[in-house]
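Every protein chain but one is kept in place in this view of the complex.
Here is chain A:
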Amino acid sequence: MSQQNNWPLWEVFVRSSRGLSHVHAGSLHAPDAQMAVRNARDLYTRRNEGVSLWVVKSEDIISSDPDEKDAFFESPQGKDYRHATYYKASEGVKHL
């Protein structure tokens, strides 16, 4: 019944104001990059949510493997000395 579009999927990133990073907002389909940016404006910034947009083809994003999550992110475990809160001796000392 409907013709198949097979338009690529794009991920949309919105910078909400100057000085802030672009943050992932969602995704959309569009035939090309220019249309993706325009559609992203219509879809994700109808209420002044952004001052800048990025679109990236979803297939171009490389992500870590969710099945290897535990092993992959194991390294920081048990290394709480990387956080300031680990160091107690300086408690009560001003400006430290």
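We take it that a contact is a pair of C-beta atoms (placed from the backbone, for glycine too) under 8 Å apart; a residue touches a chain by one contact, two chains touch by 3 or more; residues count from 1.
The rule is simple: contacts and distances are computed from a predicted model.
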Omitted chain (choose from "Helix-turn-helix domain-containing protein", "Phenylacetate-CoA oxygenase subunit PaaC", "Ion-translocating oxidoreductase complex subunit B" or "1,2-phenylacetyl-CoA epoxidase subunit A") - UniProt protein name: "1,2-phenylacetyl-CoA epoxidase subunit A"
Selected from A:21, A:63 or A:77 as touching the chain missing from the view: A:63
Where the missing chain touches chain A, by residue: 1-7, 9, 11, 26-29, 31-32, 35, 42-43, 46-47, 58-59, 61, 63, 66-67
